[in-house]
Structures are given as C-alpha cells and as structure tokens.
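A protein chain is absent from this complex, but the other protein chains hold their places.
By letter and in written order, the chains are A and B; residue numbering begins at 1 in each of them.
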Amino acid sequence: MSTAPLRLVTEQDHGVRFPEISRVPAVESETQLRGLLASLSGVDAVGAEARAAKLATRSIKKSTKLAAIDLAISMVDLTTLEGADTPGRVGSLCAKALRPDPRDASVPAVAAVCVYPDLVAHARSVLGGASVAIAAVATAFPSGRASLNVKLLDVREAVAAGADEIDMVIDRGAFLSGRLGQVFDEIVAVKESCGRAHLKVILETGELVTYDNVRRASWLAMLGGADFIKTSTGKVPVAATTPVALVMLEAVRDFAESTGHLVGVKVAGGIRTSKDAIRYLVLVNETVGSSWLTPDRFRFGASSLLNDLLMQRLKQHRGAYVRPDEFSGD
Amino acid sequence: MSDDRLDVRKTYKLLINGAFPRSESGRSYEVTASSGDFLANVAQGSRKDVRDAVVAARAAQAKWWGATAYNRGQVIYRLAEMAESRRAELADHVASAEGVTRGVAEATVARSIDRIVWYAGWTDKIAQVFGGANPVAGPFFNFSLPVPSGVVAVVAPQDSSLEGFVDAVLAPVAVGNAVVALASERRPTPAVLLGEMTATSDFPAGVLNILTGLTGELTPTLASHEDIDGLDLEGAASQADELAASAAGSIKRVLRPRGPGSDPTSLRRLRAFVETSTVWHTIGQ
Partner (left out) sequence: MTEHHLANSHLGSLEYDPAPESAAIAHLQSSYGLFVDGVFTDASQHEQFVTLNPATEATLATVAQASVADVDRAVAAARRAYDTVWSTTTGAQRSKYLFRIARLIQERARELAVVETLDNGKPIRESRDIDIPLAAAHFFYYAGWADKLDHAGFGASPQPLGVAGQIIPWNFPLLMAAWKLAPALAAGNTCVLKPAETTPLTALILAEIFQQAELPPGVVNIVTGDGSVGAALVDHPDVDKIAFTGSTDVGRLIQQRVASSRKRLTLELGGKGANIVFEDAPIDEMIEGIIDGIFFNQGHVCCAGSRLLVQESVADEVLRRLIRRVEQLRVGDPMDKNTDVGAINSAAQLARIEELTSIGESEGATRYTSSCALPDKGYWFAPTVFADVSQSHRIAREEIFGPVLSVLTFRTPEEAVAKANNTKYGLACGVWSEKGSRALWVAERLRAGVIWANTYNRFDPTSPFGGVRESGFGREGGRHGLEAYLDV
C-alpha cells in the first residue's frame, strides 16, 4: 500500500509563516460564513487546558523576567470602567499611564487608557498628542443590548471625541442562537464607523463557554475586520483564562498563515499579578512568536496589574519585596 | 501550674458551610456525662439551621463530586491524620459520653480512625467495584458509573457517639455526597469534635454539616425537606416508620435503622446513596 511522499519541510516552516501580501476572503453570505467556520478544526478541551497548564510551568527568571515585566507594562490598556468614573479619576489614570513610576524614567508608558466613551474627550485633553492611545468601550458595552444604530452612534461619537481604539462587544445572544450573519454584519458596520481607529472585538468568552465557540467567534471577528480580538469585558464572572487565550492565539496564528493578515489579541479581566501576565507572554512566545510580542499585537486589559508589575520590577532591582504603597493607587 | 487555675470552657457549636455558628434560634441544651455531671451546653439546632445546612450541602456537593476521586481520598485521609493527633481528646469525650472505661474509649477511637482510613481508600474504588462495562447486543459501548445521590441527611446513631457517627457520615461522603448530619442527642460532643477536625482537613465547606439538637424536633424537617435526596434513619429508630413515609414525599432514598453490630466490611452504607448512570455510545467507522 504505497502512499504519496510527504512534503519535505523547509527551514521557513519553523515559525509562523504568512504571505506578505494579505488577502482576507470576502464573506458574501451567511451560508458561506457558516461553512467557513464549520470547517475549522474542533478544540479538545482537555488537551487545550493541559497545554495551557504545561506552559504555565515555565520558569521565568532574571533578565527574562525584567524584559517580560517591561514588555507587559508597555502592553497594558490601563482601564477604568465604573459607573462612578469621573473626569478626575480618568485624569489621574492618564497621568499614571504616561509615567507609571514618576521616579524612574526607564519604566515604559502603557499602551493605552481604556474608558467609557463619554470620558474620551477628557482623556484626550489630558493626554494631548502623547504616545498613550485612548481606547473606548463602545457598542452598548458591556451587554451589547442596543439597536445597531445606537451602537454605531456610540462608536462614531467616541472616535469623534478622540478615541484611537474602539473596544466593541459582539452580540453573544445572536452568536449563541446561530445568527452568525447578524454578528458579522455588525462587526463590519462598526469597523466602518471606526474610520482610522483600531477595532478590538470583545468575544466575551465567558458567555460563549466552549472553546469551539471561542475559535469560531475569533475567526468570525477576524473575517469581519477586527484589528484585535479580545477575551472579555471584565463584567461577567468568567473573564480571561489561559486556555481561552491559547485558543485565540492559535486562531490568529492560523488566520495569519492563511490570509497574511496579523490580528492582535487582548486578554482582559482578572489579570492582576505579574505572574499572570508573564504566563500570557509565555503563551504568546510559544504559540505565535515574535510578531506578536509587541503592544501592537498583544494587550492586557487591566487596572491593578500595573502596580503589581511595578512592584515586581522594583523587587528585581532591589532584591527585596516592596510594599504596595510605593506606588500610587491610580 | 497552680491548682486554682480556672478552666477555659468550650462552647459547642454547629458546623454549617465550614463555619461554626450557634443555632440561629439562640437556643442551647444541657448535655451531661453518663455520670450525670454537667458536660456542656450544646447548640440546639432549629429548622432554619437545617435549611441553611441543606443550602450549604447542595452548593458543596457539585464541587465535592467534581474533585477527583484521588483528591477526595486525600481529604478523608487527612481527617484520619487530624483525628490521630487528637486521639486523647476524642477518647475523653467518648468515655464521658458513653460511660465506658478509658481503655474501651481508646479502642473505640482507634477503630473509628481506622474506619476513616478505610473510607479514604474507597473514593477511587467505588467506580471499579460498583460500575463496569455492559456487553449489550449491538454496536454500542455501554458502561455504568456509580454517581452520588446528592445531599444526604444522616440521623446519626444515638449510642455509638463516634464510631457509629464516622460510619454513618463518611460512607455517603466517600461516594461523593454532601451530608447534613444530626449528631446523637445525648452524646453529641465526639461528633462536634470530629466536625472541628474537618475544618483542618481540607474538607470543602458544606460537604459535611453537623447539627446538634433534639432528634424528635429536627428529624421531621429532614425527612420532609424536598432538597434532600437521601435519608439515613439509623439514629431515629423509634420514629423510623413515619419519617420514612414522610421521605417518600420527595422520593428520597431511605436507609432504615439496623442497630449496632453490623458487619464492618459491609458495603450497605456505601451502596445506599449511590445511583447508577449508564452511558451508551455508538461504535462505527
């Protein structure tokens, strides 16, 4: 029983390879979209969780740890999404974002501040033209329960007020009930309303529940034009987990290999310690590699994480554990 | 140490959801040693304590059953370790509660601890002894698994304050149930002590809840409570018939009292609160 010879593997195959000229397939019908998503390989939950757990045992020490901490700081979307948010609160958040540790100029600025749309203008007035981007959660965040017109208006106003990035939520109800075309069309429409602003699509994986759903929703969002796919709003009990991040990273990897289009990943919700952050960086390092080890393609949506990163950074330099009050509580 | 040192006396409380509250009713009752001397004021649990304990047990059961069998065994073995390190204290209580000599009490404690070890070893063997593959005629893989009934109420033996309690309570726990136990009315302190040990044995809160109080007052609530799946009436012999009838209201699994002296290697209690779940799966290319 002879079989066709297997293709010999070349040097180039060792990393994640993608065509330099990107080409994302045009989605023309819900049937086509459904077929495309159905053709994706399933995810075995036991295996995915085992892989994530194994990577969590990586021991990151010394210079790697310092480099990882600084990289993580530069990837933070410093977030405040509370009903009690005020211009004052957002102002101090912006100051913290620009200079996380005012005593140490070698600490990088964070990637962005992430606020509700009505506070974008104030954030812009504080940040001016600084490198820290302004991200706004729009589209009736966090539930996404509003008409498309309301969602699009939400997006346009945020962009007009100076948002560089829009974090939208998908319609989980539509996704779970199989109205994939509706979810897709909404992403396309929001993308259009974003103009030059980058679009992060929040899948709310805690409500999608299965890894198969996470993989399919990731592809759906990428096909719809997402610049980033994001795990969670942080407003439901289950937020980012390492297996979910793994499945999303596999999705952006495979999408890049098949289309040449590199989509970023943002993990959000419940990431509070440097140890957590470094675990995610290990996942990135060993799943998608160098092209994603940058704030342009990987972000942490977090608030208290930043201070822990600063504490661990100082601890690495001082050789002793430091007290939390070394840093501002913003 | 001077002789005039005043004892620091202990308050005997309930065990509900990993915490040690007094009865919500604020009541207590006096427990005497077999000699008639005052032993302790013990919390006199109420219907509302039963209600709280059942809520805790229901929430804990899914977690307990969701843990690996290996892990459940480790937790129960840890209880044996804790009991071993407090053997003398347990023996004191058994001796005064049951009115037996110190030597008899020590032997009772030793058997009780070995019994805990016995149950620790059962957690990961239940499926192998009670379950199995069934050779159905057809292209199907068919297997049966033992699964716990859920929340089990145990009216603990009235006489055997520790050994009987261990047996009645750990059997349903070992197979994955959560338990609401009502300790012996006149001899409750050894059970309360054991409950305290579960707090240092990695028992998840709510897996084992221990109530003290008047048997006649609380058993009707246990028997009629619709969110209890199984009922062991060992310590309620005189009311067994009416309680069993009441338990029928929500189709509880009922274990009727047998009295002391049952075979220590019997699997009766292990089988009592286990259901069989059978899975069919097709086989084909």
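Everything below uses one rule, namely that contacts are C-beta pairs under 8 Å (C-beta built on N, C-alpha and C of every residue); 3 or more make two chains touch, one makes a residue touch a chain.
Fair warning: this is a prediction, and the values are worked out from it, not measured in the lab.
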item: Among B:16, B:69 or B:218, residue touching the chain not depicted; value: B:69
item: Identified contact with the non-displayed chain, of A:87, A:142, A:173 or A:260; value: A:260
item: Option touching the unshown chain, where B:85, B:128, B:200 or B:278 are the choices; value: B:128
item: Omitted-chain contact residue, chosen from A:67, A:130 or A:209; value: A:67
item: Touch with the omitted chain, as defined above, among A:34, A:58, A:179 or A:235; value: A:58
item: Subunit A, residues in touch with the chain not shown (by the definition above); value: 1-9, 12-21, 23, 41-44, 46-48, 50-51, 57-65, 67-68, 71, 247, 250, 256, 260, 262, 281-282, 285-293
item: On subunit B, residues whose C-beta touches the chain left out of the figure; value: 69-70, 73-74, 77, 114, 117-118, 120-125, 128-129, 141, 265, 267, 281-285
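Note that only the chains that are shown with their structure count from here on.
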item: Whole-Å gap between the CA centroids of subunit A and subunit B; value: 48
